[in-house]
Each structure stands twice: as structure tokens, then as C-alpha cells.
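Here's the structure we're looking at; comments come further down.
Heads up, one of the protein chains got dropped from this complex, but the rest are sitting where they should.
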């Protein structure tokens, strides 16, 4: 018997009147191809097309959404196979099962349940009692051809999948995939230059030296630095990139004269900028990235407002992306003003703003996207990529900016198997919100149908220039 | 066949049980007179009682809620008839029709649809196909007597309409209306002194000189400046004003000794205050305005937290109020403390606090209004003057401050035809919220009925001393 999570009305509003409308809207896009313009699946997975090794590796060890909550509930990260130590996959799986009720209501629990059901036909709930049989089912399926990355790519109806890449990455896997006649999917790189723009990032000057070397530049001036960045963007664009992504603590931007920029750049290389000067440099580089996006057409996305590696000792033992990146307040209106003064109305410029600070949706982001032709409000991100948060997002943004100033859904994930579940959640959440607007006499059914389709198709295509 | 937007249960909760209660509550006030204690309709319109020229002018060109979203969606403001250039009204209308689905779910779309239905009997949805016939219907009706401002005033059941005026405005139109036996409506001015209180406002010293001249004052001292402001407030009060409105970046207030105030005032006139001193002066003038409100009884309203004219080049070409005023975070608790220390419990003082920063509702505004007899929480304003935001407002404020510490609805609009639709939205939203409280056993039906009536009648009358 199917668990409630497989109810075909799952995640839709429970009121029968609204649900009927919402279900009809959802059904119209349920099987639409997936456009994934921002994520973290490695291109190598698709290039090499190897089977996934085991259920724990697939669902737990590399998913910091999952490991962090196990850690919070008392499980040491070592016990999950993070760091140097190996862990028995079945034991890791058992650990998840023992704690599974502590995930109830989280987006992660929903994605994993959905993935188990869709991909492995597992409909029963994960419990200590069912853990072994579910493990066995998954483990038995993994080596099959149908579970290899390329087969899943097709099965998931992924039309475009963007990866996230270091500016100096040669993008060999992307090139190989593009010239591989046996693979029809579109896998495109994304230019992510954070570590090359922040004087306070570890190894900044070495990295910039490598950047200049790759560009064949000997002399380290602000101009050669900009030129080298420009060249790498061009390299990415040749290999299919449509966007450049920026993860910053705050979206501070500023314009600087050439002399000041040069001075700060030299100080950054020498490692002797004070905190204020480092901030100015970062702020100016975000402005320069916008200038380059205006030139070369890469969509600019900004993911601000996260204190990375909050717990230093965990970072030192287990590295980054281990569950303790913690959001902070974000200010967009003043911080982005210099950038928007310069480029906000520039022809063809697209700037997608993501946030985990929900207070900015109605206060700053919707008003900005409601005026600047360049600005789009990004879909709820990371900790708020979940059904209730999506409903809050639509409610906060739509009343002043409508649907067409938002980005379309972004899965932002390395959890490859969860991609269809994640897009499905967004489609259901949007159908639910639209269904309510129709039921409340605020949008006609014909317009709602058009919006529903555009949300998974025309909007992401236009915003990300696909 | 009526479009869904004309469903008589529109905007009410969809649950049948709640809807029935909400509809009964709404019905009890649906036809109640409109009290509009804060808005931007020019008194001249009612004085001159001229027909509106054309549909584009009426619904689009002068409504920055509409032009901003068209601009965001790629339409240059010139093409809408802003700035020096003229635009063909039918083409402007067609532009709106082509983009109409991009307004779906916004408050503006709802207001326009409602206005078309109520005032022009247009029930069909605006689309490129229906654009011409709707345009023709509206254009044909505009010259008729029923569509002139005074006829609409009566038809809309407007009891009081407040305008917003420069302190040096002679208020001739108001005086003429008051002494015009053929017009029974009440049109009252509002004292809006921002430009006379902010040393960093363009033309501050010239404006203050004019102020002093009008008051017959030669010598520019802080005292004569205060006296002149006091005199203009008295002038407004004689002509019916009940409130003074203050639009500030932050609601910072401070008390200053006479010597410091004088020094800052002279510096402000000389144009040589630094940013910190200018802030002190503004903060002190907000405190002084409260002091005057305590003296003369004008209700003080504060609309803080907006970076005006965010995009300088648009401002330079098209002027202010062109869609790029962008909200910022607001802090009330500490900023208002000096003012409230002095006047928070003063007999008869009324201070209405508006915000676009929704995070302040439960955190600061409800607690302030839940203690200070002077403080009222303003209805959701501007970007959040919309059904979902109204529900969030009631939910955030009511649980600690109840209904009687809020201001009643404020339409804050220059879009004259939308006034009944805007008040109707608020009545429906409040009925929906109250209906839910009744259905959840939290308020008795008898009390809900009383609150519903008070919300559109006793409350705005008391808060605004009408």
C-alpha cells in the first residue's frame, strides 16, 4: 500500500476546491522537461557514467543537508564516513534509519522518500525495521544500467544541467560530453570566481598568479587581472556557460577609479589589505563582474548572506560544505545600488538574486525586480528550498512583482537522484499557490495555466538565456 | 459570463465554513462609506471636476505601481508617456494588454480589474484581443457626467478624502471646495513637511527661506523656523487638516538642547552639515514635529524606510515617483525611543507608524502599540498593500496588540478610480482574518461583528480624529 507521501495530491493545498484547480495546473507540467540552470552535480559523473557505489554514499555521506542534521542529533561525522575514516555503508544507512523520524517534515526527508519511491520503487517508510530491506533493494539496483548517470539523465527528462566550476577548470568533462555522439543531454559549466575575487580567501594570491599564468600574463596589474578573468569567462562561454555565480558574504558593491583599484589589487596580492580595504576590493570586483556580464552576456547570479565554515574545528577536520555554513541578515537595496546605478538598466543584463533571509523578499527583492529590467528574484535557496518556504516566497514576491520577475526553480544540488523530486516540489508548490489565486478570484484559470507552463519553461529559458 | 474576479466571495478564504462567516462579516461593511485619511489625489481634481482624458492617462501613465512593472518587463518609460515625450494612449494601452499576464497576482492587476468592472462594467480579462474594445468602452464613458471626479466621489461613497500637501501650499482648492455649496464631500489637506526638515534635501535652504518669508519672519533662527512651521500647521488645521505626514529614511529621533539645535540649523542653512549632523538635525526635527502634534493635535504619521530615487539616471530623466523607490530595513524601537520618552504617553497624541519591513510587525510595532497610548500600527503600505500581505499583517499584529491599536485602512493613492477597490480589498482581507478567528473559536461572532464595523468606521475616526 502506498505511503501517504505517494498520494498524487501530495504537497497540494488540502482544501478540495483549491486542490482540484492546483492538481490540474500541476498535471499540465508534471512531465515537463527539467531545466536545471544552477547546481553542483559533477560533469565527470555524466562523462564517466559509472554506477553509484552504495546507498549510503548516494543518499547520505555526500549530502551535507543530511549529515548536518545527523550531526545535530548526536552522530559524529566520522561515523558517516566523512573525513579520513571509512564507514560501513550499511551501518551508515542504519544510522539514518534510527534517526529518520528526526528528519520528518524536512525537505531532505521528502526528497529522499521521493527518490526511493521514484527511482527504486520503495514505497514503505524508512525505519529501523525496514532499513535492511530498503538498503538491499537500493544496493541491488545501483549496478544496473538504468541507474547509471546517463540513463537517469534521460529518465529524469533533464534538458539542461548546469554544473558549477572553478574558473581555471579546463572543463574537459564538458567538452567530452559535448562531442560525445552517444550522449544527447546538455551539460553546461558555470563560472564561479569567488576564490579569485576575495583577498581574504585562503590562497588568494597564489590563485591569482595561476589565473594570470593561464592567461599568459606575466605582469600582475589590475588590468591584466581583469583581462585574465575576461578570458576565462570567454573560455567558459565557448563551452556552453550561460551564467557566472557569486557566493558572497554581503552583496556590497562599489565603483572605484582605476588608481584605487590598482592599489587595492596590489595590496591584495601582497596580503596586506585591512578588513575595510578588502571589503572595498570585493565590492568593486562584484561591480566588475557585472560589467563583464554586460559585455559578454553571462547571467550574473548572487548567493549572498552565509557565514561559511562557522565551526572551525569541523572545517579543519572535515573540510568545507560539511553542514555549518550559517546564514546571516542580508541587505540588498543599498549594497547593490552602485552596481544597479551602472548596469541595472543595461541592455541584456540579467542579475538573479538569491537569499536565505526571507525578510528581504517583500521588502527589497520584489521592489528591485519590480523596477530594474535586469533583476530577477531567485527561487528559495538552500535552507528554504522547501514547500512551506516556497509558499511564503510566492506570497511575499508575487503581490508586487508578479511571476515573471522570478527566476524559475533552481535545484542547486549535488544529490543527483533528488533532482526530479526537487523540481516536482517546486511545481507542486507553484500549482498550489496559483490554485489558491484562482480560487480566490485573483487570477483567471486561463492566465494561471499560462503562468504554470511559463514557470517551468519560458521563464527559466529567458532568465538564463537558454 | 463574469470572470472569476467578480465572484462575490473573491479574496475571502476558500474553506466553505470560514468563507460563510467571512462573507457575512464582509457584507456588513461592504457598502460602508469610505474614510480615506491618507492619500495623494489632488484637490484640484475635485475642485475643477474635469473629465479624465483617456484610459492610458487614467490607468497607466500616472500610476508608478504600473509603470515600474512594465519598465521591469522591458518597456521604456518614454513609451508610456513619461518624461518629455508624448505617447499615443491607445498604444500605451496595448502595451499594458500585451504584458497583462505579467501583472497576474499583483495588487495592481486586481485594482485595475476591479475598477474596470465596477466603474465601466468591463468584466472580461484584458488581453491583446480584448484591448481595443475595452479601451473603447472606457474612452466612451470618460466624458460622461457620471465619470467626473465629483460624481465618482459620491458614487464611491467617499466621506472623507485627505490629500497630501506642501506646507507652503495655499490650499486654494481645499478652500474653494469647502465653500462650494454644490459639493458636499469633505476633502482635507495633510501637512507634509519632509523637504523643510531635511538639510540634505535639494533646495533645503531656499525652501526654508520661503517658509520664513511666508510667516513674515526675516531672521532665520531655529526659533523663527519652528514658529513658521507652527504657523503653517495652524494654517492647515484651519483648512481641515487632521494629520501631518513624515516620510523619512529612518525613524531616528533625538532631543537636542536649544544651543545645539540652533547651531545645526545654521549649519543646515549654510549647507555645511556633515552626514552625522544632518542626521541629528532630521532626528531632532521629527522630535519637534511630535512636540507640535502634542500642542496642536495633528495626528503624526511616519512612513519610513525607503531609499527614494534608487536609480539616479531615471530620476534625472523622469523625476521622482517613477517606480524606483526601494525599501530598506527599519528600526523603530531604539530610533523612536527619544520621541516616545517625551511624548509617548502625552494626552491626545496620536502617532501612526507605517512600514514595508514586515519583520517589524510582530517584533517592534505591535509591542510599541501594545503599550503606548499614542502609537497605532499603520495598515500595510505601498508594496505590501495587498491581500496576502494584509493577512500576514493581521496575523503578526493581532495576537499581541489586538485590532484597536491599528490605524484602519489607508489607500495612499493617486489612482482615484482604484479607491473603492482598495478599500474593498482591505475589508475582505479583514473579514477573512476575522472569519478564521471565529471558525477557530478564538473570537465570538458577536465580537467579530463589532470589530468588523469598527475597523471601517470607529477606528479610523478615532485614530485620525475625524
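Points to keep in mind about this one:
Order of writing sets the labels: A and B. Residues in every chain begin at 1.
Rule of thumb we're sticking to: contacts are C-beta pairs under 8 Å (C-beta built on N, C-alpha and C of every residue); 3 or more make two chains touch, one makes a residue touch a chain.
In this text, all values refer to a predicted model and were calculated from it rather than measured experimentally.
When the whole complex is considered, the residue among B:215, B:417, B:438 or B:466 that touches the unshown chain is B:438.
From the options A:28, A:221, A:266 or A:359, the residue with contact to the unseen chain in the full assembly is A:359.
Summarising the interface, subunit B meets the missing chain with residues 15, 17-18, 331, 333-334, 337, 340-341, 344-345, 359, 362-364, 366-373, 375, 395-396, 398-405, 436-448, 450-451.
In the full complex, the hidden chain is touched by subunit A at residues 3-7, 9-12, 14-15, 68-69, 71-74, 101-107, 109-110, 125, 307, 310-314, 323-329, 356-359, 383-384, 386-389, 392.
Just so we're on the same page, only the chains that are shown with their structure count from here on.
Chains compared, subunit A against subunit B: the Cα-based superposition rotates one onto the other by 120 degrees, nearest 5. Each chain gets a centre from the mean of its Cα atoms; for subunit A and subunit B, those two points are 39 Å apart.
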